[in-house]
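Every protein chain except one is present and positioned as in the full complex.
Chain lettering (A, B and C) follows the sequence in which the chains are written, and residue indices restart at 1 in each chain.
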Amino acid sequence: MSTLKKIPDSRLGSLSPASPEYNAETDEYFFDHSPVLFNEILDLYRTGELHVPSNCCGAVLQRELEYWKIPKCLISECCIHSYHSYVQAQNTIQSIRESFEDNILDYSPTEYRNSKMKKMFRTIWITLDQPKSSTCAKVFNALYLALVLLSVLVFLLSYQPYCRNETMTHEKLVYMKNYSTISLFQSVNLNNAKQVMFLTTEIHPLLDNIDLFCIVFFTLELFAHFLTCPRKIKFFTYVLNVLDLYLVVAMWTTFAIETQIEKYLNDSGMINFYTVLKASLVLRLLRFFRLMKQFSALKILFMSLKASIKELLLLFITFLLASVFFASFVYFAEFNEQDVFPTIIESVWWAIITMTTVGYGDMYPTSSAGKLVGIACAASGILIIAMPIAVVAANFSEYYLKNSERRLRGRLMKSKKKK
Amino acid sequence: MSTLKKIPDSRLGSLSPASPEYNAETDEYFFDHSPVLFNEILDLYRTGELHVPSNCCGAVLQRELEYWKIPKCLISECCIHSYHSYVQAQNTIQSIRESFEDNILDYSPTEYRNSKMKKMFRTIWITLDQPKSSTCAKVFNALYLALVLLSVLVFLLSYQPYCRNETMTHEKLVYMKNYSTISLFQSVNLNNAKQVMFLTTEIHPLLDNIDLFCIVFFTLELFAHFLTCPRKIKFFTYVLNVLDLYLVVAMWTTFAIETQIEKYLNDSGMINFYTVLKASLVLRLLRFFRLMKQFSALKILFMSLKASIKELLLLFITFLLASVFFASFVYFAEFNEQDVFPTIIESVWWAIITMTTVGYGDMYPTSSAGKLVGIACAASGILIIAMPIAVVAANFSEYYLKNSERRLRGRLMKSKKKK
Amino acid sequence: MSTLKKIPDSRLGSLSPASPEYNAETDEYFFDHSPVLFNEILDLYRTGELHVPSNCCGAVLQRELEYWKIPKCLISECCIHSYHSYVQAQNTIQSIRESFEDNILDYSPTEYRNSKMKKMFRTIWITLDQPKSSTCAKVFNALYLALVLLSVLVFLLSYQPYCRNETMTHEKLVYMKNYSTISLFQSVNLNNAKQVMFLTTEIHPLLDNIDLFCIVFFTLELFAHFLTCPRKIKFFTYVLNVLDLYLVVAMWTTFAIETQIEKYLNDSGMINFYTVLKASLVLRLLRFFRLMKQFSALKILFMSLKASIKELLLLFITFLLASVFFASFVYFAEFNEQDVFPTIIESVWWAIITMTTVGYGDMYPTSSAGKLVGIACAASGILIIAMPIAVVAANFSEYYLKNSERRLRGRLMKSKKKK
Partner (left out) sequence: MSTLKKIPDSRLGSLSPASPEYNAETDEYFFDHSPVLFNEILDLYRTGELHVPSNCCGAVLQRELEYWKIPKCLISECCIHSYHSYVQAQNTIQSIRESFEDNILDYSPTEYRNSKMKKMFRTIWITLDQPKSSTCAKVFNALYLALVLLSVLVFLLSYQPYCRNETMTHEKLVYMKNYSTISLFQSVNLNNAKQVMFLTTEIHPLLDNIDLFCIVFFTLELFAHFLTCPRKIKFFTYVLNVLDLYLVVAMWTTFAIETQIEKYLNDSGMINFYTVLKASLVLRLLRFFRLMKQFSALKILFMSLKASIKELLLLFITFLLASVFFASFVYFAEFNEQDVFPTIIESVWWAIITMTTVGYGDMYPTSSAGKLVGIACAASGILIIAMPIAVVAANFSEYYLKNSERRLRGRLMKSKKKK
C-alpha cells in the first residue's frame, strides 16, 4: 500500500476504507472498470515510470489516466510518442471536419417560413452557394465553371496576336513615335513586339463580346448572391466573394476606360493604372477554387499546405540565407571573369535557380573557384529542399489518409442507416 | 446489465434468460467464442466508445463486431485507422488477384474433347495467348518479342539518313521545286533537312524487306490468333488485340500507298493521310506490353498508376492552374523586355518547364520582377509535385509489397503441396 | 527447474530455497514484479531465444531484462529492431534536450548577490545572451536582428552600381591604365565591368554611414557581451562569439585601410589582403543564426544534418567517385569532338552538374558514345542522391517529431502546474 501513496492525488493513492470502491465484506477494493493498462499503471507506482504499449490507442490512455487521476505528464519520454501521434491525428481530424462541415450561412427556419419572398431568396441562395444541394444547383455550378473557363480562355487569347484586329499600321506607329506629342507613343519601344501589338491592334470583337457577356453574368451572379445572402456582413468574410467583387469592379472599370481610351492616351498615370488593372484580371483564374467545394483533394492539398506553414517558413529562411551566401561567394570567386555575376543581388537569382536544380544556363560559373561554389550550391539545394519537403509531403499524406478514413466512416454510417 | 442495454440490437444488448447462451444451472451466459477484443467491447458498453488496439487485424475486428452484432460505425474516429488500412489492403489484394488470375479466354472442355480440329485450335490458341503455358509457347513468345524489337529497330533506322538510298539529287529537287507543278515539291522547305531527306531518298531495300517480313509475320499471327479464339467477340475487347489489328491494317495500307506513290504526289490530302498513318506505326512499340504477361513488376506499375488516378488528376489540375497563373504574372512582369515571353500561352510552356525543374533555358525572365516570379514558380513546382507524388509513390510501394506477399503465399502453398 | 539453469547468472537461474523470493509456507516463489514480458522470458528458458512483441516499449524491455538479470545480447536478431529504435530515439531525445537545455553561462547566485555591480552586469548579460528572458531582452534582440538585416542589406547594396558615386571618369581610368605606374591600374581589365566599377566609384556616403553605425553597434555589443560574461574563457568557445570578434576586427581593419587607400594602391599584397578581408565580411550573414535561439526548427535542421554526417559523407564519396568516373569516360568518348570537354577535370564539373540534374547546358556531349555516358551519368546521379537523401530526410523527420513530442510534454507539465 505504501507504494500507492507515491502519487497521493491519484485514485489509487487516495484509497482508504472510506472510499466508495471499498467493499467491507470481502475487505477488497472493486473497480467497475476496464483492466486495460492496469498493469502499466501498477508499474508506474512500483517504478515511477509510466510506459504504454504502442498499440494502445491514445484515447484509451487518456481515459484511463483520467479515471485513475494520474497526470498525463507522467507518461515517460519514450512512450509519449503514441500519445503525441494521437493528439496530432485528433488535430488533423478536427481541422478536416471543421473545414468540410463548416456551418454554411443559411437562413434560420423562422426567417423563411413566414415570408414567401424569403423562401424564394433562400432557394436562390442555396442554389448559388451549395453546388451539391440540388440538380438545379449542379447545373448552375457547371455553367458557372464553364463560364469561368471561357473567361480565362478569352483572357489568354486576347494576348495572342492572331486574335486581334489591326487598328493602325506599323508605319503609322513609327510616324506617331516620331511626330506625335502623345507621351504613350513617344515612349514606345519599336523593337518590343508586345508594346507594338497593343498599340496597333485591338481585341477581336467576338472575344470582346464574349468577355462582356461573362462580365454581365458574373455581375448578376454576384448581385444575386449578395442580395439573397442571409447575413450581409459575413458575406465578405469569404475570400472568394471579395475576389468576385474586386473582379466585377475591375472589369467594369477597364471596360469604361477602354471605351474612352483616346482621352487618356496622354495621361501616363491613367495608362499605368489601366495596365495594372487589366493585368490583375488574371485573378479570375482563382474562381476555379470554387471547384474545391466539390473536389475535396484540392481542399486537402491546401489544408496540408496551411498545416505545414512552419516547415515552409523554415525552408524559405534556410533557402534565402543559403542563396545569399552562395551568391556572395560566387561573386567573389568570379570577380575576375567579365560578363557574368555582375552584382551579388543578381547572383542570388543564379543561386536559387541552381539550388532548385532548374539550371536555366543563363548564368553559370566559369572559373575553378566559381565551379566549386556552384557544386556546393547545387548539393546544398538538394539537401535543404529534401528535408522540409519530406515533412510537408508526410503532412499531405496524413491529411489525405485521414480524409479517406473520414469518408470510410461516412460510408459505414450510411450503410447502417439503410439497414 | 443496464449498461448492456445501450446498444439494444447487439448480441449482449439482447441477452435474456431466453437466449441460447444462457446456462440455467450456473445462472451464467456462456459464449463459445474467442476472448479477443471482449474487453474492448465491454468498454464500449461502459463508455460508449469502441477503441481497438492497433495490432488487431482488421478481419478479426470485423468478425468480432459481426459476432457481437455491433455496427461498424461505432468504431471511434481515432481507431478507424487500422480498419481503414485493412480495407485498403483488401482492395489492393483484390485488384492484384483479379489482374493476375483473370479468367483467360479458353475453350470449354466439352468443346474441344469431341472435335480433333478444335483440339488443335486450342493448342495453337494456348500457345499464342499464354506465354508461360509450355516450352513451345515460351519459344514462340521469345520469337515474337524479338520480331517486335526488330520491327521497332527498322522503324527507328528508317529515319536515319545513312539507312536510306538516294533516289533524286538535291539539284533535281531544287529544280522540281522551281519548275514542277506537283504541290508536294512546290511546298518543300529546302532548309528543312528532314523534308529534303524524305523526298530525295528511300528506305534501304534490306530494311524494307525486313519490314515486309515483320508485317507478314504479325498478319499471320493476328489471323491465327483470331481464328483459334474461342470467343470471337471478346477477342477485340482486349486493347492489345485491337492495336494489333490497327497496326496490321495500317501497315498494309502504307505499303500499298508506297508502291504507287507517284500517283498521289499531287494529292496533298492523300500525302497527309499517308504521313499520319506512317507516324502512327510507332504504336508498334506498345506491343512490348505483352511483356507484362511475364514481367509482373510492369503490371504492378500500371495498376498502381491506375489506383493513383485521383492523385494524378489533382496534380494535373493544380499544375495547370499554377502554370497559367505564373505564366500571366511573368508576362506582365516582363512586358517591357523584348523578345521573351511573347504571349501568355507561350509563357505557360516556360512555367511548366520551370515547375518540373527541367529548365531548358530557351526562355527565362530577365527583369527583377520576372525573376521573383521565376523563383516563386520553381519553388511552387517543387512543392506541388512533391505532395501528390509522395502519395503515388506510396501507392506503388503498397502494390509492390502486396504482390510480393502474394508470391510468398504462393510459395508457402506450393511447399505444403510438395509435402 | 532444469530449463531455468540454462542461464545460471539470471534471477530465475539462480533461484533456490535460500533466495529472498522463496516463501517457505506455500513452497512457492513470489516476485513483486510486473508480469509484462514474463511469458517471453519463460519462452527464452524453454527455447533459448528471446522474442519481444513489437509494441513493448524499449525501456520496459530494458527494465525487465535488468530485473531478471538477463544479458541484453540474448534478444534475438529479429526482435532487436524495437530495442534499436528505442536506443536511437533515446539518443535523439538526449541530443535535443542537451541542445535546448544546455547550461547557459550564468553567474552563480553567490557571485551576484553581494555585489551591486555584479548584479547589474548579470542583468546586462542575461539581456544580451538570452533573447527570451525578458521584454527588454526581446526588444534588444529584435533590434539586433534588424541591424544584422540592415548590415547585410548595406553589404549587398554596396555592390550595386546605382548605390555608388563616381570618383573618376572612365576616360581617366583608361588614361591611368596606359600611363600610371600604379600596378593596380595597370592590371585592370577594362572589359570587366566589376573591376572598373570598383576603381571608378565609391560607396554612397549614406550607406557608408549606416555601415559605420552598424560597426559601432556590433563593437559595443561584443564589448558589453564580453565584459559582463561570467566566465571569460568559455566565452570564446561559442562559435558565434568568435565570429563576432572576427567580424568586428575585420570591419575596423577594412575601415582603416579604406581611409588611407591611396597609400596602398601600389602594394598588390595589401590590395589582395584588403579584397579578401572585404569579401569575408559576407560572414556577417551568419549572425542570423542567433535566430536559432528562437526559431527551434532551424536548430533541429542543423542537428539532424549533424546526426546525418555519416550519410552525407557517403553521399559525398560516392558522388566524387562517380563524377570522376563519368568525367573520364565522357572525355574519351568525346575525344574527337572539338571545343567541349577540354580536360578530364573540367569534365568533372559537367558530371556533377548532370548528376544533380541541374544541367546548365554549358557543356553537353554531342557524339553518340558521349550521349550514352551522359544518360548513364544522369541516371546514376538520381540513384546516388535518392538513397542517402532518403535517410537524411528520415533523420530530419525523426528529429522534428521528437522535438514536437518534447514540446507536447512541456505543455502537459505546464498544464499540470497550473492546476
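Quick notes on this structure:
Definition applied: contacts are C-beta pairs under 8 Å (C-beta built on N, C-alpha and C of every residue); 3 or more make two chains touch, one makes a residue touch a chain.
Bear in mind that the values here come from a model prediction, so they are computed numbers and not experimental data.
The shown chains contacted by the absent chain are A, B, C, with contact judged over the whole complex. Residue in contact with the omitted chain (choice from B:Phe100, B:Phe213 or B:Phe288): B:Phe288.
Of B:Ile126, B:Ile210, B:Ile317 or B:Ile389, it is B:Ile389 that touches the chain left out of the display. Of the options B:Thr47, B:Ser76 or B:Gln90, the residue whose C-beta touches the omitted chain is B:Gln90.
When the missing chain is restored to the complex, the residue among B:Ala59, B:Leu143 or B:Ile261 that touches it is B:Ala59. Panel shows chain B; residues 32-36, 53-60, 63, 86, 89-90, 93, 152, 155-156, 159-161, 189, 191-195, 275, 279, 282, 285, 288, 291, 295, 297-298, 301, 304-305, 312, 319, 349, 352-353, 356-362, 385, 389, 392-394, 396-397, 400-401, 404-405, 408-409, 412-413, 415-416, 419 of it touch the chain omitted from the view. Seen across the whole complex, the unshown chain contacts chain C at 39-40, 42-43, 46-47, 49, 51-56, 71-73, 75-81, 83-84, 87-88, 310-311, 313-314, 317-318, 321, 324-325, 328-329, 331-332, 335-339, 342-345, 354, 357-361, 364, 371, 374-375, 378-379, 382-383, 386-391, 394.
Annotation for chain A: contacts to the undisplayed chain at residues 54-55, 357, 359-361.
Going forward, only the chains that are shown with their structure count from here on.
For the touching copies chain A and chain B, the fraction of interface residue numbers used by both falls below half; the interface is of the different-residue type. The chain with its Cα centroid farthest from the Cα centroid of chain C is B. Distance from the chain B centre to the chain C centre is 44 Å, each centre being the mean of its Cα atoms.
Each of the following residues of chain B touches two or more other chains: 54-55, 357, 359-361.
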